[in-house]
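Data block below; observations after.
Apart from one protein chain that is not included, each protein chain of the complex appears where it belongs.
Going by the order they are written in, the chains are A and B; count residues from 1 in each one.
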Amino acid sequence: MIEMIRNIGRYTLDTIAGAGKSLLMLFGALAGKPQPAKSWPLFIQQMYVVGVLSLLIIIVSGLFIGMVLALQGYTILIDYGAEQSLGPMVALSLLRELGPVVTGLLFAGRAGSALTAEIGLMKATEQLSSLEMMAIDPLRRVIAPRFWAGFVSMPILALIFSAVGIYGGFLVGVQWLGVDDGAFWSVMQSSVDWYDDILNGIIKSLVFAFVVTWIALYKGYNCTPTSAGISSATTSTVVTASLAVLGLDFVLTALMFG
Amino acid sequence: METLVEIDDVKFSHGERLLYDGLSLTVPRGKIVAVMGPSGIGKTTLLRLIGGQIRPQQGSIKVAGHNIPTLSRSDLYQVRKRISMLFQSGALFTDMTVFDNVAFPLREHSKLPESIIRTIVLMKLEAVGLRGARDLFPAELSGGMARRAALARAIALDPELIMYDEPFAGQDPISMGVIVKLIRELSSSLGLTSIIVSHDVKEVMSIADYAYIIANKKVVAKGTPKELDENASGIVKQFMRGEADGPVPFHYEADDYFDDLLEGSK
Partner (left out) sequence: MESRKTQLSVGIFVVLGFAALLFLGLRAASSSVSTGEETYQLYAKFDNIGGLKVRSPVKVGGVVVGRVTSITLDGEYYEPLVEFTINKDYDDFSETSSVSILTSGLLGEQYVGLQPGFIDDSMGMLEDGDYITDTKSAIVLEELIGQFLFSQGEG
């Protein structure tokens, strides 16, 4: 019994210490006066690694999820003779939920794990230490550009995901199942709102981007610098980041649409 | 003789493990000083203490008159520009070519034009014999070559002090010879001060001007290689000759052997 309470206490302390350390890391990376001339090329490089290289999986998943939504939605809506509502159903589920959430999950799996592994490896091979000994702050040199690249590229990926998904829904709904072309778009337009749906979706994906990138970078920066440590840190990034996305999604949805 | 590094009465513990208790040593300018000792006593930690990556619980560490543990961040970075460190793994940046690796500290810390940087980089690479390998990536280098490339990067900014962390570990005899030669040449031609942390007694003794042996959390012996060779104290003898058992016991601390065995049959 006492053992259990002690474990709870230790777990709580560890969590608080981890949160503090990760905050310090983020603060160290982002505070201080910016040096655009030096950071810009690093940022672009990371945008490529984090954003462009995730594009393929985002487009493919977006297309398929849009198509499946249209297929599933159609079979339900046709029973009520409401197949014209297919457009808003696909668009709203993508813009409000699936776009930001699925992008967040895929991003955690694709880019987040890669970030953790890369930084963990840099730590294990003493590259981070060596930067420090060269009087270059690894937080600002290594962590900061990766953070900004993740923060900027994930909302872009989420937008592309939603757009491609809606197009996938259009392909299945209109081209294949024969929902009226005009009705598909016009009913969608009358129910999708700039602020409520598109902007809130973007805000969601910004929050997810912040959290996922932060977790991935912290797990890498704080990992045990051995191969076992890196692999468990990578797993932990994907699990923690995915749970964080799902949990935050509930909170944000309650705040925005509740 | 001017002192470049002066460590005085340092106490440092890593977690609950006490590594150093009352450690003191000095490094004169322009000399090669070796720090030796059995593995697991935190020799790398000593270099990190000098570089200011970690702080001791007690004592002072002075590099060129600056007390490292008390420096502010920006002052510490100023001091670090004057020292450099060769890591055991080389720690080359894996996403850059050898050329870019050597150019990296120059591009970061000097405002030199690219043409001059190119000249400097090629000179440093020539000094370690890797001018022809400039376009290779670290993954394409052998262990010995990677360490030489890292050495070229370490001397890119012409530091006053260079710290070698186990430079001979895991090297074949030829690359070991190459590195011994390089360290000796660099320190004599550039007037570098070197600190070598190692347990390869033979190689270290062939180049060091002065050596410290650390064991049991403090310096147990010091002197020129010749003096150490003649040292009669048990621990020094054991270490210099590589004997399995002695003052540094073969066995990790444990309960009585027979009691331990009998425990199971009770």
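FYI, a residue touches a chain if its C-beta (ideal position, glycine included) is under 8 Å from a C-beta of that chain, and two chains touch if they have at least 3 such contacts.
All figures in this text were calculated on a predicted structure; none of them were measured in a lab.
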Who does the absent chain touch among those shown?
A
Quick one: say which of A:T15, A:Q175, A:Q189 or A:T235 touches the chain that got left out.
A:Q189
Tell me which residue among A:Q45, A:Q84, A:S231 or A:T253 touches the hidden chain in the full complex.
A:Q45
Specify the residue from the set A:A114, A:I160, A:V174 or A:V245 that touches the hidden chain.
A:I160
Since one chain has been left out of the picture, which residues of chain A touch it in the full complex?
41, 44-45, 47-48, 51-52, 55, 91, 95, 153, 155-157, 159-160, 162-164, 166, 185, 188-194, 196-198
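The rule is short, and it goes like this: only the chains that are shown with their structure count from here on.
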So, in whole Å, the Cα centroid of chain A is separated from that of chain B by 42
In the complex, go through chain B and note every residue touching chain A.
48, 51, 53, 77-78, 80-81, 83-85, 87-89, 91-94, 104-105, 108-109
List the residues on chain A that touch chain B in their complex, please.
121-122, 125-127, 129-130, 132-137
